[in-house]
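Heads up, one of the protein chains got dropped from this complex, but the rest are sitting where they should.
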Amino acid sequence: MSPEEKIKELGIELPVTPKPLGSYIPCTRTGNLLFLSGILPFRDGLITRTGRVGENITLNEARDDARTAAINALSVLKAYAGSLDKLTRCIKITGYVASSPGFTEQPKVLNAASDLLFEIFGEAGRHVRAAVGVNVLPLNASVEIEFIFEVSEE
Amino acid sequence: MSPEEKIKELGIELPVTPKPLGSYIPCTRTGNLLFLSGILPFRDGLITRTGRVGENITLNEARDDARTAAINALSVLKAYAGSLDKLTRCIKITGYVASSPGFTEQPKVLNAASDLLFEIFGEAGRHVRAAVGVNVLPLNASVEIEFIFEVSEE
Partner (left out) sequence: MSPEEKIKELGIELPVTPKPLGSYIPCTRTGNLLFLSGILPFRDGLITRTGRVGENITLNEARDDARTAAINALSVLKAYAGSLDKLTRCIKITGYVASSPGFTEQPKVLNAASDLLFEIFGEAGRHVRAAVGVNVLPLNASVEIEFIFEVSEE
């Protein structure tokens, strides 16, 4: 099944690409690499929730936010490449999790994004990853994720 | 107007490239990508100010620091490439802002760097960006910014 077919099977509707929060763009291409901006869990134009994981945000809520950020990334990628089927590989994701000082399960948060990429792209969705905790993120979001993908030549 | 002409028009004097704070170098090239080290707001060899935005540093001061870091990056790029006119594209910047837990306007801080790149390079200055808050930076600086540029082949 192609990524586009898989997205349909999963019942995922790609949202309108979220607007950048400043003087930058959502995606740049160099060679056959696509770099995406840090993506926040926007849904219907609003940040899903605010605060820090381990404080007022639960692990499951943060996982939901990581998945939402990944879906937003797919929306950016589709807008840029025309079709998710043009993407040959997810190279890397970097996830920043707004964390209370005692929360150390950032990898479990990010797994929700990583697992979705694997579901959609299969082996081509397997990527390297860095997951770190930070004390605060833009708009007080719980999660911010960067992505690097590889796109087919043509 | 070329980037070099634009720099002159803006009255920006590129400083001497700041010395690395450790066992690393300011710039590496792979293919036609230039990766820069994380750059702090040094001016005349000193860090501009110390502390955290939202605590003892204002948004405007942090914006000034982001612009200073970007100017330092241009100095590194020029030293490496010979001329800013050799740069074909800014691919990505990653900005870390030392933030009080209640400060969530990291994008506004980074806009000062992004806007400068757009002023100087025009469309080629438009990049993707990640902006995150952190609790502390080297030398207690307010801002640290990484850059990836593309350079012409030759």
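Order of writing sets the chain letters: A and B. Residues in each chain are counted from 1.
Everything below uses one rule, namely that a contact is a pair of C-beta atoms (placed from the backbone, for glycine too) under 8 Å apart; a residue touches a chain by one contact, two chains touch by 3 or more.
All values reported here derive from a predicted model rather than from experimental measurement.
Undergrad: Decide which residue listed in B:7, B:71, B:116 or B:137 touches the omitted chain of the complex.
TA: B:137
Undergrad: What is the set of subunit B residues that contact the non-displayed chain in the whole complex?
TA: The missing chain touches subunit B at positions 20-28, 30-31, 35-38, 52, 94, 96, 134-140, 144, 146.
Undergrad: If the hidden chain were put back, which residues of subunit A would touch it?
TA: 31-33, 89, 91-94, 99-108, 110-111, 114-115, 118, 126-135, 148, 150
Operating definition for what follows: only the chains that are shown with their structure count from here on.
Undergrad: Could you please state the distance in Å, as a whole number, between where the Cα atoms of subunit A are centred and where those of subunit B are centred?
TA: About 25 Å separates the centre of subunit A from that of subunit B.
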